[in-house]
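Apart from one protein chain that is not included, each protein chain of the complex appears where it belongs.
Moving on to chain A:
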Amino acid sequence: MTNSIEVRDLKFKYDQEQEHYTLNGVSFHVKQGEWLSIIGHNGSGKSTTVRLIDGLLEAESGKIYIEGQELTEDNVWDVRHKIGMVFQNPDNQFVGATVEDDVAFGLENKGVPLEEMQIRVKEALELVGMTAFAEREPARLSGGQKQRIAIAGAVAMRPNIIILDEATSMLDPEGRLELIKTMKAIRDQYGMTVISITHDLDEVALSDRVLVMKNGQVESSSTPRELFARGEELLALGLDIPFTANLIKLLRTDGINIKDDYLTEKELEEQLWELLSKA
């Protein structure tokens, strides 16, 4: 499989007088069609990294390749067309007077024919469950609804790469899980690559690989399961401890010994039921 994104030894600081680098030698790659979650504490460099990839910031040194092409000052506008970026606070991104105008904005700029545009807007709104709100004012929607619209706007452009920077943080847990599953289906259908910065355990669990960032560096790259087995450390990485890991710990203090440190809810249910039904 080819790499969709490759990042080599990025160094970056916001201000020359800054003592430490915000990014200090960041290297990683994302495969074509992969869903990569990036986690880490506030200030670890997650958002800075994706802003460099989208060419919104320029690195002091290091290289970024998007679909094999090196990102430079000259091609940044072309490269950006390949990337759909959704930020945490959608208020800063709304331009349309109605929800559907807003979703259509990017398509209009790109010169997509009217008929095709209408189809894509309708599809995108359906995917994020916001069809009923097509003619509403974006400003009057809730935080979670606004985030859905922002995601619809990005999806409608059919980019090869989607970058979500805490883009579902304002959604309720059920709505978020549903939307992430929808995004995964879109990813499968169009073969998109997804990078998602998140604090959400459910979302991390659904991703192909997790990158942990710490003090401007890549601390580790692992499967979600390997990450979740790290227990209490997860708190320091800006995540919660999975519900099952907490329960396993409490059960152990009561003499119910579950061997593994991390199990999915289904697996723990199996093991516990086996123990309980024998007792």
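Going forward, contacts are C-beta pairs under 8 Å (C-beta built on N, C-alpha and C of every residue); 3 or more make two chains touch, one makes a residue touch a chain; residues count from 1.
Simple rule for what comes next: contacts and distances are computed from a predicted model.
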Which of "Fluoride-specific ion channel FluC", "Energy-coupling factor transporter ATP-binding protein EcfA2", "Ion-translocating oxidoreductase complex subunit E" or "Acetyl-coenzyme A carboxylase carboxyl transferase subunit alpha" matches, in UniProt, the chain that is not displayed: "Energy-coupling factor transporter ATP-binding protein EcfA2"
Of A:Q16, A:N42, A:Q189 or A:N257, the residue in touch with the unshown chain: A:N42
Option from A:E60, A:E126 or A:D172 whose C-beta touches the chain left out: A:D172
Absent-chain interface as seen on chain A, which is shown: 41-43, 88, 91, 136-137, 140, 142-145, 166, 169-170, 172-175, 199, 235, 238-240, 243, 246-247, 250-251, 254, 256, 265, 268-269, 272-273, 276-277
